[in-house]
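Note that one protein chain of the assembly has been removed; the remaining protein chains are unaltered in position.
Chains: A and B, in written order; residue numbering restarts at 1 for each.
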Amino acid sequence: MSNVANEKIAAYANRLGDDSLIHGHRLSEWCSNGPFLEEDLAMTNVALDYIGRARNFLTYAAELIGGGATEDTLAYERDCLEYTNLLIYELPKGDFAFTTARQYLLDEFELLFLTALCNSEDSTLAAVAEKSLKETRYHLRRSKEWMLRLGNGTEESKEKLQTAVEQLIGYTPELFEVDALEKDLISGGIAVDRAGLEESWRSACEKTFDEAGVNMPQAVWRVKGGRTGFHTEHLGHLLADMQFVQRAYPGCQW
Amino acid sequence: MSQSNMKLYEVFIRGRRGLDHKHVGSLHAEDSEQALEYARDVYTRRGEGISIWVVNSSDICASQESDCESFYDPLDDKPYRHATHYQLPEKVNNM
Partner (left out) sequence: MNMSTMNLNRSQDEAELEAEFQRRIDNEEKIEPKDWMPEAYRKNLIRQISQHAHSEVIGMQPEGNWITRAPSLHRKAVLLAKVQDEAGHGLYLYSAAETLGISREELIDALHTGAAKYASIFNYPSLSWADMGAIGWLVDGAAIVNQVSLQRTSYGPYARGMVRICKEESFHQRQGYHILMTLMEGDERQRKMAQDAVNRFWWPSLMMFGPHDSDSEHSGQSMTWKIKRQSNDELRQKFVDQSVEQAEAIGLTLPDPDLRWNEERGHYDFGEIDWDEFYSVIAGNGHCNRDRVAHHRRAHDEGAWVREALDAYENKRAAARTA
């Protein structure tokens, strides 16, 4: 495969890795903060899945990039502007309703996305997708149940869930944005055409929202920019935290 | 304010095919589906199981210590049920 193609696949793997890493990081913030011990363990399992997924994508990206790049140089030595995760992943963890709603919206998306990525012409991406898909099926089962429990629980839980969804909805259109890089890779059979997933995603979500007794709002406001490094203010703080040791003691092995 | 309404479940796990389900502990959950999921997250973090049972603790009917004499002792006077009861010639002792 040509170097140009490799560069593009690296960038693609890198962005998928960034999505997973930032999401895993946010979930890991729940450790010792869950509403009860069983849920603490369960959320940590999900966080571990995402960190594992991030490592798979980033290791692959690093291999393609070469020149001494590793999963860790990618994770720890890039600044905010070079990070390419979608904005929805970097929003602070919020309360349990926010975390649940985000997880659910993403699980429905990832189920579709990973299913499609299993058919990628790139065998590494397809293999990572296959492993991740198993995890996501389980995540979705959990997050969907939580949507129903919170939506049909108390007035307070329903209200918190509704609020969370409204705070999140404007970040969902970005999940379906296809830029020039992805357009290229789609035509090569490597990347997933996200735009084509939106309808199925929406109808799956609507069904669950309906069962949960919560309105699925239309995205009347839309924020985007993650893929080009145009992030929210939250990401910088996340990275300051995550990269502190590596930045304070550059060039060391850990 | 509490988890007082969450129920206590006993968890049993089959480690691999051919083994019995074995009691491993308990956990709190709202219903049996949730108990199954938590059992997966709590008790099989290292892939310890291929099958999980959860049982509402309050549904377990346990024998009482005080019943012991009438419950188990009558079963304990039949040594002929055990293989070691039969002394056989050396040659066939692996039977």
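Side notes on the structure shown:
The rule is simple: contacts are C-beta pairs under 8 Å (C-beta built on N, C-alpha and C of every residue); 3 or more make two chains touch, one makes a residue touch a chain.
All values reported here derive from a predicted model rather than from experimental measurement.
Checked against the full complex, the one of A:Val4, A:Val220 or A:Cys252 touching the unshown chain is A:Cys252. Summary of contacts with the chain left out: across A:Asn14, A:Thr44, A:Gln103 or A:Thr208, the touching residue is A:Thr44.
Shown as candidates are B:Met6, B:Leu36 or B:Val55; the residue that touches the absent chain is B:Met6. If you put the missing chain back, the residues of subunit A touching it would be 21, 25, 28-29, 31-41, 44-45, 47-48, 51-52, 54-55, 58, 71-72, 75-76, 95-96, 148-150, 152-154, 156-157, 160, 241-242, 244-246, 249, 252-254. Looking at subunit B, the residues touching the absent chain are 1-6, 8, 24-28, 30-31, 42-43, 45-46, 62-65.
Everything below uses one rule, namely that only the chains that are shown with their structure count from here on.
On the side of subunit A, the complex with subunit B involves touching residues 36-39, 41-42, 45, 141-142, 145, 149.
In the complex of the two chains, the subunit B residues touching subunit A come out as 3, 6, 27-30, 33-34, 37-38, 41-42, 45.
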